[in-house]
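In this view, the complex is presented without one of its protein chains, the others remaining in place.
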Amino acid sequence: MLLADLLYWVGLVAVAVGAATGVFEAERKGMDLVGTVMVAVATGLGGGTVRDLLLDRNVFWVVDQTYLITAFATGILTFFIVRRRPISPRLFLYPDALALALFAVLGTQAALHWHAPWLVASLMGVITGVFGGVLRDIFCNQVPLIFLPGELYASAALAGCLLLIGLQALGVSPVWAAWLAAALIFGLRWAAIVFKISLPTFKARA
Amino acid sequence: MLLADLLYWVGLVAVAVGAATGVFEAERKGMDLVGTVMVAVATGLGGGTVRDLLLDRNVFWVVDQTYLITAFATGILTFFIVRRRPISPRLFLYPDALALALFAVLGTQAALHWHAPWLVASLMGVITGVFGGVLRDIFCNQVPLIFLPGELYASAALAGCLLLIGLQALGVSPVWAAWLAAALIFGLRWAAIVFKISLPTFKARA
Partner (left out) sequence: MLLADLLYWVGLVAVAVGAATGVFEAERKGMDLVGTVMVAVATGLGGGTVRDLLLDRNVFWVVDQTYLITAFATGILTFFIVRRRPISPRLFLYPDALALALFAVLGTQAALHWHAPWLVASLMGVITGVFGGVLRDIFCNQVPLIFLPGELYASAALAGCLLLIGLQALGVSPVWAAWLAAALIFGLRWAAIVFKISLPTFKARA
C-alpha cells in the first residue's frame, strides 16, 4: 500500500516535470497561454496516452483526472513564472531523467500485465517515457529532439525496459526488477549527460 | 426528435465548415487533390476522432459514414471552387465560430455521458472543437495556429465547456445548459474577432 502510494505521487511529479519541459519549448515558439498549456499537457500525458491507446486500455488521465489537473496547473504556473523570469531548462535535466526512468518502468509493467510480448512491452516502456516529448516537438513543428544526435535518451530507456523484462523472466520479483531497471535508466542518462555519450548517427544533409 | 434531427444537420454543416477551412491551408501549401481532401477530412473529423479514441468510444464517422461523405464531398467541391477563383478565408470566420461552439458543446456532453470527470469532460469539449485545426496544421507542417498568439479561440471553447458543466451541476436541464454554453462560446469568439481580445503570450524568440 505504502509503495503504491509513493509510486502514485512520484508519477504525479513525473507528469509535472514533463509538463514543465513542454512550457520551455512553447516559450521558444512564442505561444500564448492556451498553446502553452496544451503543449504542457501533451508533454506530460502524451507518452502514457499513446501507450494506453495502443494497448486498448482506458486512458489513465481520463479515468483519474488528478493527472490532468497536475499537468494543467503546472503548465499555467510555469507559464507565468517563465514569463516573468526565464529559467534554465538545464535545471530540469535530472528530474527529467528520473521521470524517464519512472515512466519507462511503469509503462513496461503495464504492458506486461496486459500480456504483451517482450519486444512490444519494452517498446511500450520507451513510448511511455519519450512520446510526450515527441508530441511536444510535433506541436512545436520541429523534428523530435530524441530522434536527433545527442546524449543517450530513448536508448537508455530501452536498455532499462529490456533489463526489467529479463530480470522478471529470470524470476526476480517485479519490485526489485523495477528498482534495478529504473536505476539503470537513470544511471545511463546521468552518465550520458556527464560524459556526452551518444549513439552512431547519420551526418545531416538536408 | 425534432431537436435531435436539427442537431444532426447542424453537425454535418459544422463538419463541412471544418473541411472547407482545411482546403484553404492545403491551397497555401500547393497540395494536390488527394492531399487537399485528406487535410479537409482530417480538419472536419479530427477533433471528434481524437475525442472518441481517448474515451474509447466507437469513432463517430466509422459508425455513420454520412459525416465522412460530407467531409469528402466538401473537400473535393471546395478544391475545384478555390482552384478556379480564390475565396477569402474570412468568409468562414463566423461559420467556424458556430462550428466551434457546437463541437465543443457536443464533445463535452458526450464525455459527461461517458461519466468522465469534469476537467476531462471540458478538455474533451475543447479537443472536439479545436483538434481538427491542430491536425490540419500538423499535416501542413506548421505550428498549430490556435497555439500562437491571436484572438481567443480554444479559451472561448473552454469557458463554454466549463459553463455547461457548472450549469448541469446546478441542475439546469442539459438542453438549456447547452444553448447557453454555445451562446457564450460564439459570443466570446465574436467579441474576440471584433475587439481583438487575446490571451497573455510569450514573445517569440526562435
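Each chain gets a letter, A and B, in the order it is written, and its residues are counted from 1.
To be clear about the criterion, contacts are C-beta pairs under 8 Å (C-beta built on N, C-alpha and C of every residue); 3 or more make two chains touch, one makes a residue touch a chain.
Just so we're clear, the structure is a prediction, and the values are computed from it rather than from any experiment.
Novice: Among A:Ala14, A:Leu68, A:Leu123 or A:Leu163, which residue is in contact with the omitted chain in the full complex?
Specialist: Answer from the full complex: A:Leu123 touches the omitted chain.
Novice: Using the definition of touch stated at the top, determine which of A:Phe24, A:Phe79 or A:Tyr153 touches the missing chain.
Specialist: A:Tyr153
Novice: Tell me where the left-out chain touches chain A, residue by residue.
Specialist: Listed in rising order, the touching residues are 53-56, 116-120, 123, 134, 138, 141-144, 146-150, 153-155, 158, 198-206.
Novice: Given the full complex, what residues of chain B touch the hidden partner chain?
Specialist: Chain B touches the missing chain through residues 26-36, 38-39, 41, 49, 53, 56, 58-59, 61-62, 65, 68-69, 72, 79-80, 82-83, 138-141.
By our rule, only the chains that are shown with their structure count from here on.
Novice: On a C-alpha centroid basis, what's the spacing between chain A and chain B, in Å?
Specialist: Centre separation, chain A to chain B: 29 Å.
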